[in-house]
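Here the complex is missing a single protein chain, while all its other protein chains stay put.
After this line comes chain A, so read on.
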Amino acid sequence: MNARSEGPLVSIEGLGKTFPTSAGDVQALSDVTFNIERGSLIGLVGESGSGKTTLGRCLLRLVEPTAGRVVFDGTDITALDQRGLKAMRKRMQIIFQDPFSSLNPRMRIRQIVGEALVAHGIGRNRRERDDIVAGLLEEVGLSADHMGRFPHEFSGGQRQRIGIARALAVEPEFIIADESVSALDVSVQAQILNLLQDLRDRRGLTILFIAHDLSVVEYLCDEMVVLYLGRVAETGPSDDVYRLPGHPYTRALLSAIPTIDPEGRQARQILAGDIPSPLSPPSGCVFRTRCPHAIDACAEKVPEPHSISSRHHAACLRLGEI
């Protein structure tokens, strides 16, 4: 492993994932390329079926990518064998969407959070591991007394905190939060979001936050990536993307955010139709079938990302014109 302390923490290069099905190959991700800077909180947005979750899974190799590379701190994790992968999993973790199915109903919290400690040989004995688990539970806003309980004794928000404590147990540098608040009540969502932000600041974590709720991303993230049908539509600092969206898809998404200020209401762009089937994605720009600005040229080739500013890119052929 040649560890580097400069450059992006995670660099995703031309990542692709094809799922073979009886109806043909499903292209879940194609040619996804972007970087995740150290210490950043980066939002990954897109509607259902855009490949957000698959991308998160591919980064951890819970799903094996079929093309491209993922370079984590100088190491190509797509080329690692099982042993190397286990060592790498100590450095990157995931928090899941569903706080109910992500905790084993027959294990006590002590064992759920402590399992990773055992797997990686952290803590010399049970007492030491218990102390670590107690510390983790307190760090995520639960109490050490909760250790002996089963998951069903907790609320959704508390369960999500347990999931976070479990991910933190191996002291990772990078965490993928896969729609980690979308199953929760709004008031609880805010608590979990604040917790993630606190953890980022306190532990210097880098977080990839997968979401379909754009207002959450705006509130939380420094950077964002917009995914449409397995391709990157737009990347950039959140402020820039929100202020000046380049890709027509991003514009449509942003205009759909509800606002409470009637004066500030923009003309809403409503996207017609559904996201096309990834079994037979449209030629050229995958968004052209729903794009209000599409021209014939859009069907001919897949648009390259064009720069709007040094860090803000959008993959649209007509970027300057529309």
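Basically, a contact is a pair of C-beta atoms (placed from the backbone, for glycine too) under 8 Å apart; a residue touches a chain by one contact, two chains touch by 3 or more; residues count from 1.
Just so it is clear, contacts and distances are computed from a predicted model.
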Report summary line: Answering from "Thiamine pyrimidine synthase", "ABC transporter permease", "Putative alpha-E superfamily protein" or "Cytochrome c": the UniProt protein name of the missing subunit is "ABC transporter permease"
Query - From A:Arg149, A:His293 or A:His306, residue that would touch the chain that is not displayed - result: A:Arg149
Report task. Looking beyond the chains shown, say which of A:Leu15, A:Ile94 or A:Ala315 touches the absent one. Result -> A:Ile94
Report summary line: Checked against the full complex, the residue among A:Lys17, A:Arg129 or A:Arg166 that touches the missing chain is A:Arg166
Query raised in the report: For chain A, which residues reach the chain that was dropped from this view?
Result: 60, 62, 85-86, 89-90, 93-94, 96-98, 101-107, 111, 115-116, 118-120, 145, 148-150, 152-153, 163, 166, 169-170
